[in-house]
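Shown below is the structure under consideration.
In this view, the complex is presented without one of its protein chains, the others remaining in place.
Here the chain labels run A and B in written order, and each chain numbers its own residues starting at 1.
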Amino acid sequence: MRQRIGLLGLGFMAPAMIMVVVFFLIPVIMTAFFAFTNMGTATGVSGGEYLLTPKIIKQFEANQTLDEKVITALGSSSYIVNKTNLARAKEAGLKSKYLGEIDKKLHGKTFASRRQFERALKKLKSRPRNTRALIKSTAHFSNSVLNTRYETLGDFKTALSNNGAILAEPQLKIVTQASYTGWIWTTDNFTTMFSKPDTWFVAVNTLVYVVLVLAFNIFFGLFLSLTTFYLPTGQSVFFRAIWLLPRISPPVLYVLLWKWLTWDTGFISTVLGWFGMAPYNFMLGSVESAWTVVILINGFVGASLGMILFSSAIQAIPTSILYASEVDGANRWQQIRYIILPQLRWPILFTTSYTTLSLLTSFEYILLSTRGGPGGTTNVWALEAYFTALNNYSGNLQYGYGAAMALVLVTIGISVSLLYLRLFKFDDLVTRPRIES
Amino acid sequence: MRILLDKFTKKFDDTVVINDMDLEIKDGELMALLGPSGCGKSTTLFSICGIYQCSGGRILFGDRDVSNVSSQQRNVGVVFQNYALYPHMSIYENIAFPLMVKKMDAAQIKKEVHAIAKLVHIGDLLERRPSQLSGGQQQRVALCRALVRRPDVLLLDEPLANLDAKLRLEMRSEIRRIQQETGITAILVTHDQVEAMSMCDRIALMDEGKVLQVTTPNDMYHNPQTDFVASFLGNPPIAFLEGEVAGNQVLLNGSQLKVALPSSIRQPDNGTKVRLGVRPELVGTDRGNAVAGRISFIETQGRENLYDLTLDNGAVLRSIQAVRSDISMGQTANWNIDTERVLVFDTNGQRLL
Partner (left out) sequence: MSNENSRNFKSWPVTIILTVFSLPILVMYLYLVVDTFTNTEPGSLIPNEFTFEHWRFLWETEPGRVSIWTATLNTLIFASVMTALVLSVSLTAGYALSRLNMPYRRFFLGGVLTLHAFPTVTLVIALFIVLQMVGLYNTLIGVIFIKAALMLPFGIWVMKGFYDTVPWEIEMAGVQDGASRFMVWHKLVLPQIKPGLIALGVFSFLEGWSEYVLPQIFTPDADVQVLSVYLASLIADDQNFDFNLFKSIGLFYIMPVIVLYLLFQNKLMNIYGGGSKG
């Protein structure tokens, strides 16, 4: 019997497990794996090819990684009449009479440029009368590796040697690595991340953001729940409803309203304008005002969570205790300090830990309001990862680097939530099923 | 149907709750599992109905070993303490549910439900919802639902605990009547000795996962095997006097008072420490040996009064007597103890016979 119920339980879990595996487990594994690559829009996600571009050659020249002779050889395009090239031309459908003449008259010859080769071809009787066709036919004898895509490393090496560039093994390696267009395994993401000053700037930003918004949420949540508790019912219902609006509003609309409030064409500037002040964009005008707005936007949403949790905890306090404290002579403040706040210890601790974790990974409201601006001053870790990997102006999406940034968040997130599981006595949640069979 | 627990053991993880329990419930009998809370009586009940699995031993229904049979297939009717009526179903649907899951045809179900509802006197409530019923009515519905599929055994888990005092009296006799009319074997779990004594054919008294004594209510009251059993039954409860045997008398500790031993028991050696169990109805009788004490408390019960008699060593005897106008608080009294009916226990709590 035990066996069968086990199966029923697993059957009931199966759909959830499938979704969790597909949408959580696999993506996380993939993220971990991307974090150790240099994947991005430039490399693509499937394999790559070998492509030597003039840009790479210029880099070689600039860095002096290779000696000049080699660089010249790499960059040169020559035309050789040999068996391979003839066969290639034949395959491409050139007339055999024409090819025969080329073979007979020009075999073994090398031309440094297309023009020279063309001149030689024009002397042939069986050449195509059309100039364009003639030029086209030269392509089959070209041995330049520049701007040609080679699918395998072997092809690329053959082409290099055909081109007459004789490369020693270390040099060859430099050239092939530089020409590879696909992604490669690397730990560069992490070394870059930890050495870049920007990273630390964003990390500090994130810390400031989490701490300030958290403080706002908890204190304001407490303030709201306490004040509405003491107000007459009608008023407390009204204020609680007001403070729930930010939470239930779609973020896009909610942030739009903040824009209207804080922009230079907005409400505050208009009101200040009556007193002769110049319009000012508080959301992006200065670093301080941008931070204030970001914290208020998030804080106003978060305060309602504290308000709801604390209010229900306060209402759970038996009224007789409150009456008793009043009979004992406690005033409002003493009642809050000695009766109510001690009862809120767990809700406060819970809200703190829950909010910390969600703030750490959230970026929606910042993305919608300041987009991390002005000048990246309100950028936080999660937003930076999002920009790096999925959305930036240059269009060069760096999946690998973004994944590495996200992986840091995952590590922090998992360890913190494991800590919370211990803190909140996870074992109490796992009561045994009471029907055993 | 006869129910037999044979060396039945129940563990939760490594905690042994019931160890090697043997118990037989005879066919057609109403057996009480009586004991303080936490003694394992509910665990035993849940194991009999199959919600818990046996950790060891066997449970037999008749000759059928059901230890590894699922509760769905055991054919047991259970009335839960809070009745566990399905709140979203009408009374009729509640009672019909066990038949419906058996895929009985609708006409047959209707017949059965109405028959059982008539037996339990709730024929006019069938259209209602559980929330519209009083506690006593819900209790009857739960009983109907348990009985409708003619179970081999009916299990009642503290069925009267959630009722007020008046309904409790009424349902006590109702459950007994229905059990006798249907002739079903039944087990009643309770911590209330009055319930157990008044309703059941036999009582199995349990403590700490063990069955201490199984016998008829009357026998258990008059012939308890241990002081625990003696103290559990009877209201007001039995009083105990500690002392040492001196000849055919017991010299009470810290006192000059002596109480005669019953002549029926085998004489213990002099100096043996014993506990005398004195029920309230044995104090203030017209025979036995007199003890002196002070009236320290009087509780009016209407027809009778309960008097506490504090002896000079501080021990308290209780006496239940017809209302007497000649006694008041603080007064000294010299009352007889009917020593022939006093229960004698050794220091381990075992009855000396």
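Everything that follows uses one rule, which is that a contact is a pair of C-beta atoms (placed from the backbone, for glycine too) under 8 Å apart; a residue touches a chain by one contact, two chains touch by 3 or more.
Remember, predicted model here, so these are calculated numbers, not experimental data.
A.B. asks: Which of A:K58, A:K83, A:K196 or A:R332 sits in contact with the chain that's absent?
C.D. replies: In the complete complex, the chain left out is touched by residue A:R332.
A.B. asks: Among A:L256, A:I317 or A:I348, which residue is in touch with the absent chain?
C.D. replies: Considering the complete complex, A:L256 is the one touching the chain left out.
A.B. asks: Need a quick check: the contact residues on subunit B for the chain that isn't drawn.
C.D. replies: Interface with the chain not displayed, on the subunit B side: 46, 49-51, 71-73, 75-78, 80-88, 97-98, 101-102, 145-146, 149.
A.B. asks: Residue-wise, where is subunit A in contact with the chain that is not depicted?
C.D. replies: 2, 5-6, 8-13, 15-17, 19-20, 22-24, 26-28, 30-31, 34, 45, 220, 223-224, 227-228, 230-232, 235, 239, 242-253, 256-261, 265, 267, 270-271, 273, 296, 300, 304-305, 308-309, 312, 326-327, 329-332, 334-335, 350, 354, 357-358, 360-361, 363-364, 367-368, 382, 385-386, 389-391, 399, 402-403, 405-407, 409-410, 413-414, 416-418, 420-421, 424, 426, 429-430, 433-437
Keep in mind that, in the parts below, only the chains that are shown with their structure count from here on.
A.B. asks: Please compute the C-alpha centroid of subunit A, do the same for subunit B, then give the distance between them in whole Å.
C.D. replies: Spacing between the chain centres: roughly 70 Å.
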